[in-house]
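Okay, so here's the structure we're looking at.
Rather than the whole complex, this shows some of its chains in their spots.
Just so it is clear, A and B label the chains in written order, and each chain counts residues from 1 on its own.
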């Protein structure tokens, strides 16, 4: 690299430092308040940082996640990171955990008995693990006193979501009209067979 | 393999499991005529043939068979307490269908979340404590700053009973074993009687408790029985050498069902 790196305006540097220090994503308003600057100025600073931390320019990339802004490592450095830290970034989820997490994510807030009812089996150990890993948290009580759960910012962050709105409509996984038609047809055939 | 494709060859039905479910839900197959035990056996055969247990499909199977069992038990218990039933069979069938759809939906959603996580695989986040100079100081709150009512309210919330999982459809009249014992002893005094006589007009629960009382009498050596053929009359009588005074020795059997 022969060019000299350019100086960066003070506000952008301050925002960069705050994002570096914070383990949670920082919302625009929080950044503006801490920097004693307007949101417009902070937005401009973030745009500058996005350019500075674009893939290929930095091993640290700027991301909008979990209702705010945060730095993450560039995936290109993942092999080296795995060698250095000798553990994967997040353990993968078992099917039971993934299913429990999906139910909490879509129905929040939801209680353990409700999760068990939908899954048809107890969700106790999956809930405990998800709590432990900071993906879900307690969110008060249902009207019957059962503790209800919701997903955390950590969940949004690790799953690359800006907000829960980015989750696709759950109805998209319902059986298609074709599938239903197929079922109906088989039903008819079976009915005829029975009659005959 | 999805459990839906499990091939069944039963007395009342031949075909895949999902079709069976559909027919049951549409009431084209009478659940009362369907031996669920045979469905379980077919599944176990299938497992044995495959030689491995696939947790996903095993869970699915257990969910579905449990739902069918519940539905069937509701149908079987339809009786004099009809008006007490708060869930009609059609409604139960609807519930089963909704539950299957829900389970399917969230399993797919779980797959979606898994894909999201996979796509994020390369991104890691910094997890370092704040430098000591920046750590937040936590001040002790002033005396009296919390209100005791908050504690009472918390206890009140914890006292709230969750709505009981309604077992009303499995209505359980309380039948005392002692009462049935007394009845059987009364009949025995006459010499012999048929079991049918002892339970004429009684509900299922009473029949069950009477049978239990009869077993108790047998254990104590107060009664014996013969049954000429399967499902035939059960003839109850005093054992050949009934201990003298046995009738009065029997202690109070206070158990109730």
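Operating definition for what follows: contacts are C-beta pairs under 8 Å (C-beta built on N, C-alpha and C of every residue); 3 or more make two chains touch, one makes a residue touch a chain.
None of the values given here were measured: they were computed from a predicted structure.
S.K.: Express the subunit copy numbers of the entire complex in terms of the labels on the chains shown.
M.R.: A x2, B x1
Definition applied: only the chains that are shown with their structure count from here on.
S.K.: Between subunit A and subunit B, tell me the centre distance in angstrom, where each centre is the average of that chain's C-alpha atoms.
M.R.: Those two chain centres are 38 Å apart.
S.K.: Provide the residue numbers of subunit A that touch subunit B in the complex, in ascending order.
M.R.: Of all residues in subunit A, those touching subunit B are 20-21, 23, 61, 63, 70-76, 78, 81, 89-90, 92-93, 95, 98-99, 101-103, 105-106, 113, 117-121, 141, 143-146, 157-161, 167-168, 170-171, 173-175, 183, 186-187, 190-191, 194.
S.K.: Would you mind writing out the residues of subunit B in touch with subunit A in their complex?
M.R.: 15, 18-19, 22-23, 26, 28, 55-56, 59, 62-63, 66-67, 99, 101-114, 116-117, 119-128, 130-131, 134, 157-163
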